[in-house]
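Every protein chain but one is kept in place in this view of the complex.
== subunit A ==
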Amino acid sequence: MKKRFNVKRILITGLIVFVCYILQTCLFPHLTFARIKPNLLVILVSAYGFMGGKRTGMLVGFFAGFLLDNTFGTVAGFHMIFYTLLGYINGIFSRIFFDDDIKLPIILISLSDLAYGLVFYFIAFMLAGDFRFGYYLLRIILPETIYTMVIAIVLYPIILYISHRLASAEQRSASRFV
């Protein structure tokens, strides 16, 4: 199970993050429910964390946060650090992750999004003196978590499938040398 970084994997992963970022900022604002949009990038970072391990998760998180902060960085640098840490923490769970189990991934993704909401509220709102935690929890944080969970059920198998295809392609090219 030794996964090496190769160019194809890095390029395709980068492309997936980029596509999700574009969908997140351009398509999903038009598909809101009760003014809430899901968080695709949290799904990605979390999924790559528990699928590929700490290092993959961190790098994907860093790249996703970098994109976000350079275009919509309201709290400067927040996404970069948060997503990097998120990828790392999700990477810890790669030990107990199995491909055929969908419960753990969905739970991890939901918890990640919940953590994102809570941390964001704490840094950008509570430290600015806005203490209406109950309101934000019920109107933004929880609805976002649920919507993200629903999207994750669709998006996660796609990410898994791409990852499998890449892995089998790598194996084939590796066995050719043996």
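Quick notes
Just so it is clear, a contact is a pair of C-beta atoms (placed from the backbone, for glycine too) under 8 Å apart; a residue touches a chain by one contact, two chains touch by 3 or more; residues count from 1.
Please note the rule applied: contacts and distances are computed from a predicted model.
Its record in UniProt calls the unshown chain "Cell shape-determining protein MreC", which is the match among "Glutaredoxin", "Cell shape-determining protein MreC", "Protein-export membrane protein SecF" or "ABC transporter ATP-binding protein".
Here one chain is not drawn; of A:I12, A:M126, A:I140 or A:I162, the residue touching it is A:I140. Interface note: of A:V7, A:C26, A:I96 or A:V154, the residue touching the hidden chain in the full complex is A:C26.
The missing chain lies against subunit A, touching residues 18, 21-32, 35-37, 39, 41, 53-55, 58-59, 62, 65-74, 76-77, 80-81, 84-85, 88, 91, 120-121, 124-125, 128, 130, 132, 135-136, 139-140, 144.
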